[in-house]
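Missing here: one protein chain of the complex. Every other protein chain is in place.
Right after this comes chain A.
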Amino acid sequence: MLHSKTFNKKTRGGRIQKLVREVYLRDDIYCGASFCKSCEDKSKARLTAAASTILILDTNVVLNQIDLLENPAVEDVVLLSVVLQEVKNKNSAVYGRIRNLIDNPARRFVVFSNEFHRDTYVQTMAGESPNDRNDRAIRVASRWYQSHLGDAVKVLLITNDRENKRKATEEGVSAETIESYVKSLGQPALLDLLVQPASEDVIMEEVEDMRPSKRKVVYPEHKPMSEITSGLTKGIYHQGKIRVNRYNPFEAYVGSESIGDEIVIYGRGNMNRAFDGDVVAVELLPQDQWHEEKSLSIVDEEDDEEDVHLVPGSADDAPRTTDPVSSSTSDTSPVSSRPSGCVVGIIKRNWHSYCGSLEPMPMPAGSGSLVNALFVSKDRRIPKIRIQTRQLENLLDKRIIVAVDSWDRQSRYPSGHYVRSIGEIGDRDTETELVLIENDIDARPFSTQVLACLPPLPWSVSSEDLNKSNRIDLRHLHVFSVDPPGCKDIDDALHCTMLPTGNFEVGVHIADVTNFVHPGTPLDDEATQRGTSVYLVERRIDMLPKPLTEDICSLRADVERLAFSVIWEMTPEAEIISTKYTKSVIKSCAALSYVEAQARMDDSRLVDPVTKDLRNMNALAKIMRQRRIQRGALTLASAEVKFQIDTETHDPLDIGMYQIREANQMVEEFMLAANVSVAEKILKEFPACSLLRRHPTPTKEMLEPLLRTAAAVGLTLDFSSSKALADSLDRAVSDDPYFNKLIRIMATRCMTQAVYFCSGELSPPEFLHYGLAAPLYTHFTSPIRRYADVIVHRLLAASIGIYKLPTIFRDRPQLTSIADNLNYRHRNAQMASRGSVELHTLIYFRNRPTDTEARIVKMRSNGFIVFVPKFGIEGPVYLAPRGDKGGGEWFLDDQQQRIKKMDGSISYGILQAVKIHLEVVEPQPNRPKLQLTLV
C-alpha cells in the first residue's frame, strides 16, 4: 500500500518548501511475540508466552528511565519505531543504549516498525502538532497490539505524559506511569533507579507545600533558546564547550571562537549549573569585573582541596592555572586581561553517569525508607549530586554510579539517581574497576564471536605460510628480542648482520598481527573499539585475545613466528642505503630483557654472535640517536615509576623510578627508525588515507609556566625551535645533579600529546612530530597492543602489493573517526594507568609513613606544590593552616617565585629541595588520602 507524506520544510535559504515523500505501508511487519498465531516470521520474536504483560514505552520514558530499562527486571518491551526515532533525535547516547538492549539476545526487547505497518500508520491531522501525532501513533500501535494478541496478554502503555495517559485510557488502552508500574513490581531497590520527574512535570504547588523553606532561587535563570540563538548571532553571547579546571572545580574555561580567546568563569554562580563538557552560551562580564582569582590559593570555597597525584605527563593532564605574572605585580593594569564571563544558557548537556560514593551521613531511624543523600563524584570537576535512595545502609560504604537527571534553579546541587554499585570503598578491585569505568575502558572478556575468529590452537607456522611467494624465510638469521623483564606480548625483534661490503643489514621484525586479524571480522571490530591494550599496575587489559597476544603473535624465543619486517642496509655510519619491506618467517634465538642485553654488551668476555650483533647495533643506534638529537629531537624526561608487586596479595612492595638503560635506547632508536621508514612508504603510496602520528609544536602560552620557573632560577630557555630548546635544555645544569632532569620533566608537561590523524585531513607541514623532530611519523612496531599499528600494517601490506587495501580506507570520514577513537582510547588508557599507579601509591603508603626528599615545583600563597622524585608524585604542602587564605604570616613573591615568612626568618624558593613526610590520613571515614607535611 502506498501513501505519501507531505510536509513543509524551511530550506537553508529561509524559504518554505513543500516536500513529498513516499511511504510504503507493509503487511510483513510482525509483532515479535513467539506465541502469536497470525505472524509468520518468528526469527526475531523475543516476547515469550510467559509474559503476562507486554510493555509499550512512550518516548519520555525511554529518554529518562534508560537506567531502569537496563535492569533485567524490565522485560517484554515493545519499542515502536516512532519512539526510537524521537529518542534518536533527542539524545543519541540514550539511543545507543537502547539499541544495545535490543541487540542483546538475553533481553526480551523487540522493535515494532509501526510507522510502516499498514494498520498502525497514522497521518497527521489538520492542525495537529508533530508531538500529538506521535503520541497518537503510540496509542494506535498499543491498541493494535492488544487486539492483535487478544486477551491472553495485557498490553500496557507506559507513559509519564499525563495527557497521553488520559487519552489512552479514554480510547481503551491500559496505561500507567512508570512509577506506578515499578511499584507494582514489588522490588523496592528498583525504585532507586527511577529518575525523579523534572520540575516541569511536577505541579508546582506540591513542591511548594513540601519544602517551603527551600524555595530560594540559587541560580539565575537560563535564557530561552530563541534568545540565545539571537544573542549568538548578534555577538552578545559566545558559544563554546565548557571545561572545568581539574584542580579547581570552581573555575572553568570556555574556548570561544567568536572572540578567539578563552573566557574564564569563576564560581558556581557564574557557571550557572553547567557541567564539564556542556556546550554553553556565555555572556562576557563588564571589564571591571574581570577580577583576579585570589592569588591562587590552594584552598577554595568549600572543603575541596588539592590532592596528591601523579606527576602529569603532558600539558593535557597538567593543572590549568591562570598566569600570576601577567596578572599581578608585573602587570600595570589593575584588571586582568583575560575575559571572564557567566553562563546564560546551556545549549547541549554532557550529562552521563559518574562514579563516586555517598557523602557520609547519619543513618536515619527506620531502614528502607526514602532518604536524600549527597553523592560525591571521584571526578572533582563534577559537583555533588543529590540522590534519593531506599537502601542507604547498603550504599554508604560502596562505590556507586549515579546519573544526573536535572538541576533546577532552586537547588544548590543537581539531582540524580542511583544506577548501580561497584563494590566496597577502598577495596583494590573496586577501586581498579572504578578507574576503568571512569576512563571508559571495556575490560569484559572477549565474546564467543570474537574468539571464534582465532586460529585453532596449538598454532604453528604451516608449510602453506612458508610457501607463500610474498613471505620470505628469515629463519636462518640471528633474530632476538629485547623487552622489559616478564614481557609476554613480544611484538618486536631485531637482527643485525655484517655484509661482505662492510655495511650492515639491520632488520626490525614486527609480529604479523594482520595475518590473523582480518578487516570486517568481529575480532577486528572489537580491536577497533578497544584501540589499545591498557597496562595497569597489577593487570593488563588486552586489545586482542590472549592466545594471539601471548602465543601466536608473540615473537618468543626458539619458535617460528610470522613477522612483518623492515630491513635496511646501513653503512657503519648508520646511513640508510636501502629499505626493504616484507612479510617473513623468523625464529627468534633469544628473548632478552633490557638488563640482560645491557649485561651482555658490557661483558667484554662474551663474543657469541648475538652479543656481537648487539654491540654493532648499539654502535649504530648511538650514531642514529646523535643525529636525531642534532636535528632537534627533544630528550624529555618522565617521572614514571615502577612497582614491585607481591605475587600473592598483589599489594605493592616497593616503588622506584623507572630506570632507562642504553639497551632501552637502542631498541627505541630502531623502532623509531622503522616507524619513520614505514610512514614515508605509506604516505608515498597513499597520500590521502594514511594513518600518521603528529606532535604539534607547543604554543607560547603552554610554555609560559616553564619559562617563569626557569627565569626564577636564573635560566634562560630558547623556544624558537625544537633544536634551540633541546640545546638550552642541555645547557640547563647546575651543581644540583637532579636539576636537569627536573627541568626536563617540567618541559615535558608543557607539551601536548601526540595524536593520530588521517593524512588527508591536514597539510604536510602539519604532519610534523615536534618531540622527535621528524617530519613524518607513525606507529608500526606494536600491533599486538595498539590498533593504530594494525591499520598501518594493512596500509604497508597494500603498498607493497601483498593485500588489497580494505574498503575502510576509501572512506575518509570513517578513517578520521577511527583515528579520533584511537586518540581517545590512547588517552584513556594513559589516564587509567596513572589512576592505577595513584591507587597503588596510596595502598603502598597506607602502612608505611615515609620521610623523603621533595622538590618545590609551584608556589602558592599559603604553601607550595612539591614533586617527590622517588615516587613520581606531586602534592601540596601547606605552610599556613587550612582556611587561612594566605593573609597570614607568609608572603609570596611572584617575581622571584619565593615564599617568605613575614619576619624573614624562613623562605622557600622554586626547585628548592625540602624534606617531607608522607602519610596516609583519613580525614573522613572511607576517604583515605595521602598527606604531605614539611619535616
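By definition in this document, contacts are C-beta pairs under 8 Å (C-beta built on N, C-alpha and C of every residue); 3 or more make two chains touch, one makes a residue touch a chain; residues count from 1.
We take it that contacts and distances are computed from a predicted model.
> When one chain of this assembly is omitted, its UniProt record names it as which of these: "Cyclin-Q", "Glutamyl-tRNA(Gln) amidotransferase subunit C, mitochondrial", "CHCH domain-containing protein" or "Exosome complex component RRP41 homolog"?
For the chain missing from the view, the UniProt record says "Exosome complex component RRP41 homolog".
> Have a look at A:18, A:444, A:476 or A:605 and name the one touching the chain we're not showing.
A:18
> Specify the residue from the set A:35, A:116, A:413 or A:459 that touches the hidden chain.
A:116
> In the full complex, which of A:59, A:81, A:256 or A:675 touches the chain missing from this view?
In the full complex, the listed residue that touches the missing chain is A:81.
> Of the listed residues A:52, A:174, A:807 or A:933, which contacts the missing chain in the full complex?
Reading the full complex, the residue touching the unseen chain is A:807.
> So that we can see where the missing chain sits, which residues of chain A does it touch?
Residues of chain A in contact with the hidden chain: 2, 4, 11, 15, 17-26, 81, 99, 102-103, 111, 113, 115-116, 804, 807, 810.
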